[in-house]
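All protein chains but one are shown in place.
Our next item is subunit A:
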């Protein structure tokens, strides 16, 4: 018994010395917090081949979807902090506290790379009577609750954009939740909801084909991916303090991972995210490449979390106060 224990400790000691110097000496596990084929999955799989090359080892990709990514986040948070388990995530963990889903958020992880971000766009059916967001809001005010908005549940992009809109203008629509942006857009095309705020990556092609109509980009200026669509600040300049806002995607490891491993990973992913292939896929998805890490990434994460959680809390859409989670007011 004692001998077994000593051997085990011996192994553990050699192992911990070994990984600090020779990382990576075996394949790395990459846990993706959303399902195969989704927005996060595509970004993760787009960057990984080049990262594998830079890292000199293979990254085994595993989709652990469920509970808005909280299952994958917990999985990585409880795995050893040895750099062999990466979290491929989206913005969701930044809202776990206020939505009451989990006590974890990205402050428990080190941002290896925030690969890119998406832009929100508000779309309506092709035959909708509105030509701008101002039209839509005016119509919604004249018949409260009659207009149906496609949503994806609390903390999703439509929900958050709706809450942010509500923080600057008073209106009432009926939010119909779907399992994701795809099913929501399907319902929009079938006329079962009237409008929906979504990520541009999900809607850009539909807008180009004319099967949905874009009312506004949820940003301060027009974006390349959606030519001719006015920024939301044209109609509602008050939103400027909350923007730019949108989903983002990146790679994280546990905060207490040894520093040299963090450096190795950061360098590998910075190279990968600078690659041409990655840029091509990101622009096809109407995403903006960010490729930031370390303190710069942390500042972005903090700003995003503070702006979003307080906007949700102020319109009564958050379960817990951001204050309880030490999130400062913007």
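For the reader, a short list of remarks on this structure follows.
By definition in this document, contacts are C-beta pairs under 8 Å (C-beta built on N, C-alpha and C of every residue); 3 or more make two chains touch, one makes a residue touch a chain; residues count from 1.
Here is the rule we go by: contacts and distances are computed from a predicted model.
Chain not shown in the complex: UniProt lists it as "Transporter", one of "PQQ-dependent catabolism-associated beta-propeller protein", "Transporter", "Helix-turn-helix domain-containing protein" or "Cytochrome c".
The residue touching the chain not shown here, chosen from A:27, A:131, A:170 or A:205, is A:205. Although one chain is hidden here, its contacts on subunit A can still be listed: residues 35-38, 41-42, 45-46, 49, 61-68, 70-71, 74, 99, 101, 145, 148, 153-155, 174-179, 182-183, 185-187, 189-190, 192-193, 205-206, 208-209, 211, 280-281, 284-285.
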